[in-house]
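The complex appears here minus one protein chain, its other protein chains still in place.
Our next item is subunit A:
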Amino acid sequence: MQSRLGWAVLTIVAVLFFVFIYAPLLVIVVTSFNANPVNMLIWDGFTLDWYRGLLGLGERATDVSNRALYIESTDQLLAAVRNSLTVAAATTAISTVVGTATALALARHRFKGRGVYSGGLLLPMMMPDIVLGIGLLIFFVTIGMQLSLLTIIIGHCTFLISYVYLIVQARLAGLDPALEEASADLGASEWTTFRKVLLPQLAPGILGGALLAFVISMDDLVITYFIAGTGSTTLPVYIFGMIRRGVKPEINAIATMIILASILIAALGLWLRSRKTD
């Protein structure tokens, strides 16, 4: 009896959990097809105009612009998306490589200051965003570096390396060092051991770290705001700036496409993993 009650409670909690996680996403997907240009909560008919506009296909929403209600700034929005993707791709590549290398160095080698170093790595993660943002801004200004996309990439790397490091390091801790020793005993060079023994075992951790870095970089607002230069407004900064006028319908279309891309990437990751274990 008691366990049945327990199951019921667990089921309800689990269902609610998924509703709260996925209902907002569903709402965004549905409203991205809503023809109403100013009020996304009122269904005005089905349209693909927002997608067409974003993809630059044909005339976008002609009747809408006639109504003069709708603020045409799709180009700005697209520029913001482009900036966000550029930053996220670059930071993911850099922080994944550096974070993984750091985790390896700290796990497999003993050197002076190792403890301080590994502690220092976690600091950027724990620091409030606003402190890091202003700190980075003052730093860039002091060394005379012009703010641009590059400063955003550098800024993001400072804390994303810590995330990647943490995830890869957790994976490393669970590995059996005997495998590497065996590989060395059998005459493999350090590089071969890394490629053939270490890397395949670490791959899920590295992939997880890279995905996390990409996602955090994509949606960072506070730090990015401070270190963005002219013409380098990213998507979150852009959306936040629209607060007084309300959110544009294209935002839903962009969000839907990002959700779709995330599902595809996650599916690919899962598929790769399942293939590995077979």
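Heads up, the rule we're going with is that a residue touches a chain if its C-beta (ideal position, glycine included) is under 8 Å from a C-beta of that chain, and two chains touch if they have at least 3 such contacts; residues count from 1.
In this text, contacts and distances are computed from a predicted model.
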| item | value |
| --- | --- |
| UniProt protein name of the chain not shown, from "Cation acetate symporter", "Beta-ketoacyl-[acyl-carrier-protein] synthase III", "Putrescine-binding periplasmic protein" or "STAS domain-containing protein" | "Putrescine-binding periplasmic protein" |
| Per the touch definition above, residue among A:Ile28, A:Val81, A:Leu137 or A:Ala210 touching the missing chain | A:Leu137 |
| Residue touching the undisplayed chain, where the options are A:Phe33, A:Tyr165, A:Phe214 or A:Tyr238 | A:Tyr238 |
| Which of A:Ile12, A:Leu26, A:Ile42 or A:Leu179 contacts the chain that the document leaves out | A:Ile42 |
| Absent-chain contact - pick from A:Trp50, A:Phe159 or A:Phe226 | A:Phe226 |
| Positions on subunit A where the hidden chain makes contact | 38-42, 67-69, 71-73, 75-76, 134, 137-138, 141-142, 146-148, 225-226, 228-233, 237-238, 240-246 |
